[in-house]
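A single protein chain has been removed from this complex, and every other one stays in its place.
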Amino acid sequence: MKKRFKPAYAFGAFALALTTVLAGCGSSSNSEATAQAASGSDTATASAPVQGGDFTYALATSPDTLDPRRSGLAVSVRVFGALYDTLLVRNADGSLGPSLATEWEQSDDGLSYTLKLKEGVKFQDGTPFNAEAVKYNFDSIIDPETKAANALALLRPYKSSEVVDEYTIKLNLETASQAFLGNLSQGMLSIVSPTAAKEKGEDFGKNPIGTGPFKFVSWSENAEIKLERNPDYAWGSGEAKNTGAAYLDNLTFKIVPEEATRIGGVQSGQVLAAETVPPQNIVALESDPNTQLFKTNTIGLPYTLFFNLEKKPWDELKARQAVQLAVDVDTIVKTLYLGTYERAWSSLTPGILGYDESLEGKISPNLEKANALLDELGWVKGADGIREKDGQKLTLHYVDGSPNREKRNDIAAMIREQLKAIGVETEVEITQDIATVVFQNWDYDLYGNSQVNADPNALSAFYHSTKEGERRTLNGLSDPEVDKWLEEAGVEKDDAKRIELYKKVQQYISDQALILPIYVFPYTVAAAKSVQGLAFDPFGYPIFNDVYLSK
Amino acid sequence: MIQAIGSRLFSSLLVIVGSLALVFCIFYLLPGDPVLSMVDPTTVSPEVVENLREQLGLNRPFHERLLAYFGDMLTGDFGRSLVGSEPVLPKILHQVPSTLLLTAASALVAIVVGVTLGVLSAVRKGGIIDLLARIVGLFGISMPTFWSGILLILIFSVQLKWLPAMGSDGFETLILPALALGFVGAGSIVRMVRGSMLDVLNEPFVTTLRAKGLRERLIQIKHVLRNALIPAVTLIGMQIGDMLAGTVIIETVFSRQGIGRILADAIMAKDLPVVQGIVFFTAIVYVGINLLVDLSYAAIDPRIRRKGART
Partner (left out) sequence: MKTSAGAARRGAWRGRAGLAQAETSVRSGKRLRFASSDILIGLAGIALVFLVLCALFPSWIAPYSPTEMNTAAILQAPSAAHLFGTDYFGRDVFSLIVHGTRDSLLIGASSVIVGVLIGATLGSVAGYVGGRLDAVIMRVMDVLLTVPGILLALTIAAALGPGLRNIVLAIAISSVPGYARVMRGQIMAIRGRGYVFASRAIGAKPSFILTKHVLPNSAAPLLVMATLGLGSSILAGAGLSFLGLGVLKEIPDWGALLSQGRGYLTVAWWICTFPGLAITLFVLSINLIGDRWRDAVDPKRKGRA
């Protein structure tokens, strides 16, 4: 039997419009706006959108390339959303909605998907969007010549495409994957113009052509990326209320790495919006009558500290548990983020399929128990308060990257202070070169990472054992039972069963104290009061097609 | 004289080649893998990494890579960036004007403020103006630029809303960064000019001029300042080279375009072709400034002219 999904258009559009409004009002589960933003939305519903205007949006870091196939940075995806469309979109409730693909069905063996494509869509260079275009996109991603980055990982296990007719394509997979379809909604798998991509080759990233609501104008490095309205746009997915051409004439992304300068830019009126607002400024801006604040919790893997199971004594459960009990995550998150970030409890974030709520509140700091566990292992406190065993000091080598992104270095400083209480000496190494220290030498006891992802299958890349020659995981975990759960969940078509399997995995990870989940990252934007209709998708990426500037 | 300039040009060329070779060696010895900073290591498989390495020629031995690099450069090919894969030369040339503009504006601030305050403070030695000028000079060389830069933004952009906090388009965006960077140079120049003004004021020839009954103002401006500025020329030359380097921090603070910011990013990403391109450029500027300073010095001071070019 084939399962067929055909969205009811009228209802779909209504539901989407509703969730967007709810998101603006701050009552949606993972998208929340402050009082100012909500009142901004109220006026938005009252007044009709204004045509025209230039919107400037300050980014904290520079995109690496505007070719989605070759990009490895989340910041690039914020621009992709304006330039390109994806085949599918991820709705606020986590379900998948149509975009460039209108219908999709999975074969019984799960090894292929057949997609119906939207007709009448044109790339910004005037060439038509069709099945050939999709085939070119995906084939070029798996072609090593392209040097595809994250897109390659997202597209896996894609094997080949068959063009059934002009607007129907069949995608074949190497192995069944339940995450595959969802990944088609990720910005890194946006569809580029095959004509332009072939013509420009490696320079396509500086001359991008897509089907999105904005056309590329220019990119001056480390300064700004200029886009202009695509007047032909008429195929919006419904993710934005406006499915036609954008209200704005121009959309300019400024690249402003220094926090004080970026936020100062909004306050001085030099830019209309700035992303990644530091917590201390969020608190201050909330009382600023001239700005509004947007906050969207991202989904995927929260910021998580991983124990390296290949390092002694952290291969022992009790040692890890002692740290788990000694680290007061609540205090850390409250102190550093001043109530603007939520603490994480599990290896997944809330809002993702299979998230296990039962883990919330399960672990609370208990120094007595933590000390007892280390005593059991034979670690005895020395004169300096640090535990020793066989002449070895009990140290934890904590590696983190530089610069101090999202105050992650400060987390290390607080954990170092907290672990003193149980006689563990924490050596914090801050390095610019995470790639070498962590991913080549694996020289760490504890290292933190996070990932934005819409499918719980993301857990596989972090907890499934690896074979010889494959890149090992951060934990270096190798447990056949976990492997089995993850493999089954990866191909299971029944969501209820998938959820069960992923809950098992999460509970196992928590019980084994493999990780310390710290916080869920909220994507924050400060904007001038005149900015209306700015919304964010569940990944925290901005949606620009509804944006207009009130007078 | 011509021979001296010729040998100077030759040694300048040597210095430029040497600096490129030095950077190449440092990067060759660096631990770590540029490919790993190009891709997300959590999602990309080792075979992809190996392929990339092969394509970029990172697997070839040291001498082959060094020779290939200089060979390409002779034909004007500076290679492609490892990160964005765009050609290096246009990438840098596009950013150079912004950096040069900032450097020039900062130098202007430094010279105007520095010389004015220096002269005033020497002429009004012991007075309030002297004290203020000396304090400005001392603070100029005692404050970290990134700190004074942020303070300027908070005062003039956020509080007063007079000037833009960021960007590199237009004259207005140039003011704050040029002040932050120029202030440091001004600090050194104030001290230099004040000192040498005082020295010259006490020279016997000044006493002679005074004895001849020339007006004090005329002596100060026409005779003393001209002589006092000779050592300042050297200092200003050095300051300009220094300001060029200072753009690394200031361009970051004020989010300006420029090669300073590209350089910092390229080093973090171990993007050797881009780093090499920028070093090539800064080396030329540095050598050029040095040459100019030495020549102007030689032109001013006959004792040096006789000895030939200094090193």
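Each chain carries a letter (A and B) given by its place in the written order, and its residues are counted from 1.
Convention: a residue touches a chain if its C-beta (ideal position, glycine included) is under 8 Å from a C-beta of that chain, and two chains touch if they have at least 3 such contacts.
Just so we're clear, the structure is a prediction, and the values are computed from it rather than from any experiment.
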item: Residue of A:Ala74, A:Ala240, A:Ile299 or A:Leu336 in touch with the missing chain, whole complex considered; value: A:Leu336
item: Contact partner of the left-out chain, one of B:Leu58, B:Leu154 or B:Ile175; value: B:Leu154
item: Touch criterion as defined above, residue of A:Gln432, A:Ser465, A:Ser530 or A:Ser550 at the omitted chain; value: A:Gln432
item: Residue in contact with the excluded chain [from A:Thr175, A:Ser402 or A:Thr466]; value: A:Ser402
item: Options B:Ile5, B:Ile175 or B:Met238, residue touching the unrepresented chain; value: B:Met238
item: Residue ranges of chain B at the interface with the undisplayed chain; value: 11, 14-16, 18-19, 22-23, 26-27, 29-32, 125-126, 130-131, 138-139, 141-147, 150-151, 154, 158, 181, 184, 188, 191-192, 195-196, 198-203, 231, 234-235, 238-239, 242-246, 248-249, 252, 263-264, 267-268, 270, 275, 278-279, 282-283, 286-287, 311
item: Interface residues of chain A (partner: the chain not displayed); value: 259-260, 263, 278, 280-281, 283-284, 331, 334-336, 400, 402-404, 409-410, 412-414, 416-417, 428-433
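The working rule: only the chains that are shown with their structure count from here on.
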item: Chain A and chain B, separation of their C-alpha mean positions in angstrom; value: 40
item: Complex contacts: residues of chain B adjacent to chain A; value: 31-33, 36-46, 48, 51-52, 55, 80, 83-86, 91, 94-95, 150, 153-154, 157-158, 161, 164-169, 251-258, 261-262, 265, 268
item: Residue numbers on chain A that touch chain B, as the complex places them; value: 58, 62, 64-65, 70, 72, 144, 147, 149-150, 152-154, 202-203, 205-206, 220-224, 254-258, 260-262, 264-265, 267-271, 432-433, 435-436, 438-440, 449, 451, 461-462, 469-471, 474
